[in-house]
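Partial complex: the chains shown occupy the same locations as in the complete assembly.
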Amino acid sequence: MKVKLKLLLSGAALLISTGVFAQDGIDTGVTSWMLTSTTLVLLMVPGLAMFYGGLVGSKNVLGTMMHSFVAMGVMTLAWVLFGYSMSFGNSVLGGWFGWNSDYFLLQGIDESVRDGIPEYVFAMFQGKFAIITPAILAGAIAERVNFKGFVVFILVWGILVYNPLCHWVWFGGSEISSSGFLHSMGAIDFAGGTVVHISAGVSGLVAALYLGKRRGYKPGHIRPSNLVMTMMGAGLLWVGWFGFNAGSSVQSGLATAQALTVTQIAAAAGAVAWMIIEGVHQGKASALGFASGILAGLVAITPAAGDVTPFGAIVLGTLSSFICYMGLLIKNKKGYDDSLDAFGIHGLGGIVGAIMLVFFMRGEHSVAEIFSQFGIQIFAVIIAIVYAAVVTLGIVFIIEKTIGLRASEIDEMAGLDDSFHGERGYGLVNAQ
Amino acid sequence: MKLITAIIREVQLNKVHEELLKANIERITVGRVSGHGQQKREEIYRGMIMAPSLIPKIKIEIAVNDDYVQRTVDAIISGAGTNSVGDGKIFVTNLEECIRIRTEERGEKAI
């Protein structure tokens, strides 16, 4: 269960599907599903690249896709070098992050087994989350960042924002003192509502506000260059999300099945809700709206996938689409430029899911229990928001003043593809 | 000889083509362009109606002999007209020479 703490106060029986362990303690079935989940989460990265890449102008498509791809490169190396250690080592520096020198280059876990699977698989599964989070964030500042600055930014951001948050929420050590503090408090975040979506969304928003709008940005003048690719990407994201959520059970049993089921349902509910809202509000239900609803539903169920019932999934998905839709209307009023709505979908959806999940938890819970958990969830969300916002602001500030993060006006006008990569995405539209 | 260039709505292309064939104008060249005129076209982007500044249009070019100009223009108008802003324009310029590459024929018979 991805080091997830079951609702401490509740009396819910812990369901574990104990496969049969061989001598070396490995359950081949669980290992198989976790290998698959790791693969599926990796699939989300090109999926996200396609989703985002279709939404930008054709002169920025490769640059935007590269924001996801480069995360696969640098975040993997960073994870193997120190990220896993900072996230899943015992707390150091008063719990700011973790550390375990065995984890440097994963040297100490070459043959170790945990929860019935080789620890490598757990480390790789978790590493994919460290990749996708900055890739999501990138959507907020799309079409206007310098590639070199971006690479440095996600590297530093991973160290200072992602790893600590991951440690706080997901690391449960043998002792309370060495565990993440939000984890010890009993904050529920099954697959990354706070760690992934809120942190990416809020950080993206802060960066977007600091860096300013794209040149000539007016709400209502954007034209996605390839919505068809965006739809493909949405499809792959949905598929990959099964690994993201159901894999976070670190099982191949009931909890896994429950997570997969509510993931499917919340995605559908979010999509249908958005379609209806937009249909009523605008008279037409757009494909991008439908895809946005899928995402809104998936994001909201992410923290909740281990705890809510199918009914809860329907409500969370619907609510998330509603709130995200409202959020986008407000964004367009305010006129700030969260280019691809990283905050608008991931930030808001993550907040909705993380907080509202308490009302739909499986099993019997007294009102007191629910509100106690409600308080914990709100606390965890606030911590995530404040920490991500403050630290991101610092990082962006420093990088902008040194290497430069915002693309120059000339580079932005010429497009990221030409300016930073010397390429063109769609040669096919020109003769030859 | 004249060169007739028409900027029309994408959706009217089929109909214009049909009208031209009816009027025995068989040879045309068609391309994609985007235009800015009086028309405002609306698309939906994540729940917001937006008006792109450039609207996709079709450009048709037809080289004709002088006595065909009027019927070509009429065919285009009858195919492309919807009586609403954005129907487009027809431009007529003088064509000094026309050559069929295959045969190297020139002038009116090459049209």
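Letters A and B mark the chains in the order given here, with residues in each chain numbered from 1 onward.
Everything that follows uses one rule, which is that contacts are C-beta pairs under 8 Å (C-beta built on N, C-alpha and C of every residue); 3 or more make two chains touch, one makes a residue touch a chain.
Because the structure is a prediction, the values reported are computed rather than measured.
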{"item": "Chain composition of the complete assembly in this structure file", "value": "A x3, B x3"}
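Note that only the chains that are shown with their structure count from here on.
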{"item": "Distance between the centres, which are taken as Cα means, of chain B and chain A, whole angstrom", "value": "49"}
{"item": "Chain A-touching residues of chain B, taken from the complex the two chains share", "value": "43-53"}
{"item": "Footprint of chain B on chain A - complex, ascending", "value": "219-224, 277-278, 281-282, 284, 286, 288-289, 292, 325, 328-329, 332, 341, 344"}
